[in-house]
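For this view, one protein chain was removed and the others were kept in their places.
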Amino acid sequence: MSAAAWFKSRVGADRQAVRQSVDALPDGLWTKCPKCNEILFSKELEKNLRVCSKCGYHYRLTAWERIQITVDEGTFKEIEAGLVTVNPLNFPDYEAKIERDKLKTGLNDGMVVGLAEIGGHPVGLGVTDWFMGGSMGSVYGEKVARLFELATSRKLPVVMFTMSGGARMQEGILSLMQMAKTAAAVARHSKAHLPYIVVLTDPTTAGVHASFASLGDFIFAEPGALIGFAGARVAAQAGLIERPANFQTAEFQLEHGMIDRILPRREIKPTIIKVLDFCMGKEVTSDAE
Amino acid sequence: MSAAAWFKSRVGADRQAVRQSVDALPDGLWTKCPKCNEILFSKELEKNLRVCSKCGYHYRLTAWERIQITVDEGTFKEIEAGLVTVNPLNFPDYEAKIERDKLKTGLNDGMVVGLAEIGGHPVGLGVTDWFMGGSMGSVYGEKVARLFELATSRKLPVVMFTMSGGARMQEGILSLMQMAKTAAAVARHSKAHLPYIVVLTDPTTAGVHASFASLGDFIFAEPGALIGFAGARVAAQAGLIERPANFQTAEFQLEHGMIDRILPRREIKPTIIKVLDFCMGKEVTSDAE
Amino acid sequence: MPSKDWTVLDFEKPIAELDEQIAQIRRLTQEQGIDRSEEIAALERDRDRAIEEIFSKLTPWDRVLLARHPKRPYTLDYVRVIFDDYVELHGDRLYGDDHAMVGGIATLENRHVVFVGQQKGRDLKERQYRNFGMAKPDGYRKALRLMKLAEKFRRPVITFVDTPAADCSVDAEARGISESIARNMMDMSILGTPIISVILGEGGSGGAIGIAVADRVLMMENAIYSVIPPEGCAAILWRDPSKYKEMAAALRITSADALELGVVDEVIKEPLGGAHRSPEAAAQSVKSAILRHLEELEKIPIQKLVDARYKKFRSMGVFEDISKKKPHKEELSEPEAQEDQCEA
Partner (left out) sequence: MPSKDWTVLDFEKPIAELDEQIAQIRRLTQEQGIDRSEEIAALERDRDRAIEEIFSKLTPWDRVLLARHPKRPYTLDYVRVIFDDYVELHGDRLYGDDHAMVGGIATLENRHVVFVGQQKGRDLKERQYRNFGMAKPDGYRKALRLMKLAEKFRRPVITFVDTPAADCSVDAEARGISESIARNMMDMSILGTPIISVILGEGGSGGAIGIAVADRVLMMENAIYSVIPPEGCAAILWRDPSKYKEMAAALRITSADALELGVVDEVIKEPLGGAHRSPEAAAQSVKSAILRHLEELEKIPIQKLVDARYKKFRSMGVFEDISKKKPHKEELSEPEAQEDQCEA
């Protein structure tokens, strides 16, 4: 699917409508910032890439919104859209939840992968939607692995936007194995001297953070994004009480050496292009060897 | 030179005599431990590899003493004994100090390198004596580099006993370059899949610790050895006041993940043999590839 | 083994009572010199029948209790039986030495191997020293350092998994616990030497897989392997921590489940009543399983081995590909669901 097609589709329109019913004030024209409570003109908010112009709060984006603001217009071609989730463990209520989120998002699962161009560079692109908490099950992991395999065979960089609550509990141990599977796919892509750029968005935690999301040659993050190993509820279970104020934020991870830079949303695409120029640009240091 | 020849030589005998005049009580038969003040029977002390039987204090060894207790009897052949130190910077008093330490140690400089067998394994061996504070100048660095190059060409492991106050100030920037030179020689040896075993003995600091001494596949240390980056006097200059009690000891380095094990002197040779068996033993996991 | 002992699980109580009877008769035999061996043999038969009876009906939650059994042999208990000449090696050469992750070089029959594994503590003091078997980034980095030594010297790697989870404290997070686990999985997936992992007790999520990307993954009969502890899952998913027993079943965390789901290659049978009833025999079973797999793996050229390792993990997961059921279209607008499962 293309981004334009999605936005025109029934689900795309519904999703936009649902978002407005959540964020927007009754008249629909104005939206209240959940962080600073500023009243924002909805159209201005869209123009500002859904970043609050007052406090810089970065709203979460749908997969298709992310694609739209990231790729060169009209260049995204989805792949592997036919992979759909089943219920391998016969886990209670799993199918119902999947159906609910399919309706909500218009997607078969949380990970959308495809080929696109960014700044004229052909890339493999992965973006995540908030489907079952952005969790990684078999379909999610399989799509990531197939994306890396395709990129490896075509000598393409991979650009990945992550947003995830972790491994999907409803697929049990199979979800855990997606961590190994995606990490192994990254290994082969990396050995082929191909670049992998990760942008961590709010939130990126647990099984996804502890696998392909932490393995980029370049790792960026959106300001204020929740990023960490223990999901909030797991951490609560573990009784973590004394924590620094910025614990598990992008800023904490930067301070602790885990990410390259924090990028406000507007700077993400230009920075990715600079990095792609660096990695894939024609001027090479030596044609010998 | 062989160890036996050294012990029989005039300098060897003198050195033994000098040591006794320092450590020993007037009758020569008894020695007082500098750490616990225990009165030790000198012959027993020698039998105990110069480790205090009461408190475990490890006396420093001369290069030849170290060789004698480490290699299979009669297997050590010194190489590069002809390298001698000059005074490239015309540094004041340097020649006089060199001459003094030549007389004291019977060596041309602090590093003694050669070929030997340990547990039947042929190895390249480097040991250090307390010559100009165990400092690394051009001859010292050159000998280390030549040892690694010979070991690389003959596919031999390298076993290295370090004892050093750091780079030799009297050779200025040339001493600093020995750090790069020795590290580069280790790199080539390591790329050839050959093992490098380091035993850090008291003291190993500064330029030697920050170059080949920290690059072993296996790094062991004698108990209580002073090990660290800043030499004691440099650290004093830098005004380091609040330090943990065990700062810059072997025990501190173990706690901080920098060394594999602390080995009492008696366990060093058996452990080296186990490691050599592991690295060089005939049973391999796969003859394929 | 008195039945009031906290180290006896509820469902083990009948067994413990028979054990106690047998022990009493043995004591009497010694004290009084009367031969009561037939009586003992009969009681032992009763006890073994009781064990078989009880173990044939174990629930998944019972397996969790066995995997965490306070008397269960831990990693170093296995090491002592399985390996000779073990030289423990410490430290990650970066930050510290993690006592929850142990490792070193050792011999296994004629072979030289590298071993790494998580280590729990037996008493309170050792438990704290071992951080309850929960490794921090330093532990995963130490493990990777040792595995790279194995690769350099072409020796196989044996890893023993026994951890409730990786440590998720503030300092583990600050030093990159996610990065360390991710890096291990990535580098293990291309490590140029055979790797065998054995899940001995608790195979706790990322903490486990961080040292278990292996050519062969073996699993003790009463071990568990899970994406999340059942208690945590119940609390998070159903917001009802009391449902942990149901969750243990739903998550399919037993060795039989893992084998059926294709996540482990072999289940190692434990001695009657569990590994803790005969740690030596359990270790011998692990040893012979490792040796058998090593012999197979050693015959495979390294590149083939690494490729097979990739394919192994690559094929894990269950899903459906509806694009394969009909001609592929560039833009599927509204995919039709089909219900038959297909394994990738």
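Read from first to last, the chains carry the letters A, B and C; within each, the first residue is number 1.
We take it that a contact is a pair of C-beta atoms (placed from the backbone, for glycine too) under 8 Å apart; a residue touches a chain by one contact, two chains touch by 3 or more.
Here the structure is a predicted model, which means the values were calculated and not measured.
Partners of the chain left out, restricted to shown chains and counted across the full complex, are A, B, C.
The residue from B:Ala185, B:Val199, B:Ala225 or B:Ala250 that touches the chain not shown here is B:Ala185. When the full complex is taken into account, the listed residue touching the unshown chain is B:Thr85, out of B:Thr31, B:Thr62 or B:Thr85.
Listed residues B:Asp101, B:Glu142 or B:Glu222: the one in touch with the omitted chain is B:Glu142. For subunit A, the residues touching the chain absent from view are 190, 193, 195, 217-218, 254-261, 271, 274-275, 277-279, 281, 283-286, 288-289.
Within the entire complex, the positions of subunit B that touch the omitted partner chain are 1-2, 5, 9, 77-78, 80-86, 88-89, 91-92, 108, 137-139, 141-142, 145, 167, 169-181, 183-188, 190-191, 206-207, 209-215, 228-231, 233-235, 237-238, 240, 242-244, 247-248, 252, 256-258.
Residues of subunit C that touch the chain left out of view are 93-95, 137, 141, 175-176, 179.
In this section, only the chains that are shown with their structure count from here on.
The most distant chain from subunit C is B, comparing centres defined as mean Cα coordinates. As a whole-number value, the distance joining the C-alpha centres of subunit A and subunit C reads 32 Å. Across the assembly, subunit B contributes no residue in contact with two or more other chains.
Within subunit C, no positions touching two or more other chains are listed.
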